[in-house]
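Missing here: one protein chain of the complex. Every other protein chain is in place.
Naming follows writing order (A, B and C), and every chain is counted from residue 1.
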Amino acid sequence: MNTDRSTAQEVPAPQDTPGPQDVRGPLGQDDIAALVARDIPHGSFVNLGIGRPTSVADHLPAGSGVVLHTENGMLNMGPAARGDAVDPDLTNAGKIPVTELPGSAYFHHADSFAMMRGGHLDVCVLGAFQVSAAGDLANWHTGAPDAIPAVGGAMDLAIGAKKVFVMMTLFTRTGAPKLVPRCTYPLTGQGCADRVYTDHAVFDVTPEGVVVRETFGTSVDELAGRLDLPLLPLGG
Amino acid sequence: MNTDRSTAQEVPAPQDTPGPQDVRGPLGQDDIAALVARDIPHGSFVNLGIGRPTSVADHLPAGSGVVLHTENGMLNMGPAARGDAVDPDLTNAGKIPVTELPGSAYFHHADSFAMMRGGHLDVCVLGAFQVSAAGDLANWHTGAPDAIPAVGGAMDLAIGAKKVFVMMTLFTRTGAPKLVPRCTYPLTGQGCADRVYTDHAVFDVTPEGVVVRETFGTSVDELAGRLDLPLLPLGG
Amino acid sequence: MTTQLCADADEAVAGIEDGSTVLVGGFGMAGMPVALIDALIRQGAKDLTVVSNNAGNGDTGLAALLAEGRVRKVICSFPRQRDSYVFDGLYRADRIELEVVPQGSLAERMRAAGAGIGAFYCPTGAGTLLAEGKETRVIDGRPHVLEYPIRGDVALIGAHRADRMGNLVYRKTARNFGPVMATAATTVVAQVREIVETGAIDPETVVTPSIYVDRVVQEGTA
Partner (left out) sequence: MTTQLCADADEAVAGIEDGSTVLVGGFGMAGMPVALIDALIRQGAKDLTVVSNNAGNGDTGLAALLAEGRVRKVICSFPRQRDSYVFDGLYRADRIELEVVPQGSLAERMRAAGAGIGAFYCPTGAGTLLAEGKETRVIDGRPHVLEYPIRGDVALIGAHRADRMGNLVYRKTARNFGPVMATAATTVVAQVREIVETGAIDPETVVTPSIYVDRVVQEGTA
């Protein structure tokens, strides 16, 4: 898999031990993708980041009216191409062969990123290393001194869509929170994340603070004990 | 005639009295257009301003390979449309119905002016009220206090093409020079005119000064007496 | 969001509010959304800012909207034409505001609005009356003027054909300002000559993708 943008390959596998308070334990990646798909309004124009976010497409119901954008110059992208349908001239941003749906359109890179930067996409879904309480997003660079920097379209997507949804595990493999007071990794964009879907909970980033929309196998209080930032209950 | 840009309708009719030194007296507008056409290199991409400059097209020889641009979004524009060929969707920048030639292309206004501003046109031919010794061009506004300002594409054309050719009579109806030390009319562009074709002479605007390339029924000395700026002989 | 196919031009212009900035496509009559302008006249919104290449011709279309006193300001490249007497009269009577913008800068400023560009340095107009009061900067030895985006609340454009999803194609030089205006307004309304099934337009030839188009109405359904 060629990864021009997302960091999904670095997201650890979900924990599968059930949480203490709910038989519905921490979610698997597929469940997170399904949650994101559930929250995309009918008829939205959507860009799904490379890696895990791509799987959101598998959970969009028939008749969702969702139109997928790929930043390498296409609207109304169809599913991955198989067999004879593989066409080297038709790929997604991850350089995976895809298909076209009726009503698709092709355009060049400057027009495609104008569409993104201009705020015409309704939703974009991205992976992340870290999201801060202010909605800062870090998903392009580990900050390691020997890392070769490579950003792809991550920064364009982060600042462009009307709503930026982040999909990630809430903790790293070593248990460190990825929803943090301030990002320690280099930023992709400032204040750009609107909602964060994780295995333990879904969060809204609001001017008042981080709101917990729903939890999976845990509670707001328990999460508050594991995260280094204030959490607000939904409707609180 | 709808005039979005040029001032050709304000250019007086040519003087037709022969000059004192040359049976080839002051040129008519048609002769000036022919001179301009003669100097357009084979295969050039050219924009002809509204009004008199449009007539340059009539003097381009068959096989000139010249491709005409019209800023309302077309390359390889053909001659004016007549009879059944008139199509309201196909006009030049003067809103006159025109035709298309094989190999033409359509594009939108932002792309069309990007082409101009980006310096991709080889030659643009414009009318003028005044041209200064420094190549400043004034062709959009008389400066009259009650005039309604209207610029169209004049300023874009003035600064965009690789070479800007100006076509004008050398004197106003009242005998005032239009090639001047400094423009008194509001400018269209600074230092943009490269060559000035007039009924009395052809001038090059160079860093060293205004060079007289050829005269019609007059001499450099005689012109120098009628113009308020130094003139250099060709090759001098 | 999903493009709305409107039953008539009145439905297509419904909801345009007083004080709106309205981008109006067309260059001369080519690409001019006549049915939508007529519907806007009936609709009644006033105190409008109109952005268009010209400022109306004769007594119909934009000129009729102006004649009704509904337009506070015109932003255009060329208001003065042989038959622009409605605009001319309002202007001389000081009853309308005018911002003249070079034609390419007009297109590029709308392109910037659609493309999320905050501002741009443009060589056009540098050192002229039209740059007065604007920030300038010399880049690579050449003077440039800082130009800001022009955004519309509404764009009214004319196209040739739409599919039911809202993808548009234009015809010949009637393309002109339509594709740019479609990117630059919150609500984009297109009048077209025909609406075809989704999939009937070759995806390689789509000029305005459906993402930009909010409402479509077929001409003649007025």
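Just so it is clear, contacts are C-beta pairs under 8 Å (C-beta built on N, C-alpha and C of every residue); 3 or more make two chains touch, one makes a residue touch a chain.
The structure displayed is predicted, hence computed values, not measured ones.
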Across the complex, visible chains touched by the hidden chain are A, B, C
Of C:Gly31, C:Gly56, C:Pro79 or C:Gly116, the residue touching the omitted chain is C:Gly116
Full-complex touch with the removed chain, picking from A:Leu35, A:Leu187 or A:Leu223, is A:Leu187
Missing-chain contact, candidates C:Asp94, C:Glu132 or C:Glu204, resolves to C:Glu204
Those residues of chain B that touch the unshown chain are 41-45, 65, 67, 69, 74-76, 100, 102-107, 114-122, 160
For chain A, residues touching the missing partner are 1-5, 70-74, 87-91, 95, 100, 106-110, 112-114, 116-117, 141, 146, 148-156, 159-160, 186-190
Even though one chain is not shown, chain C touches it at residues 108, 112, 115-123, 137, 139-140, 142, 144, 148, 169-172, 202-205
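Just so we're on the same page, only the chains that are shown with their structure count from here on.
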In the contact graph of chains, the distance from chain A to chain B in steps is 2
Between the Cα centroids of chain A and chain B the separation in whole angstrom comes to 56
Whole-angstrom distance, CA centroid of chain A to CA centroid of chain C, is 36
Going by residue number, chain C touches two or more other chains at 111
Going by residue number, chain B touches two or more other chains at none
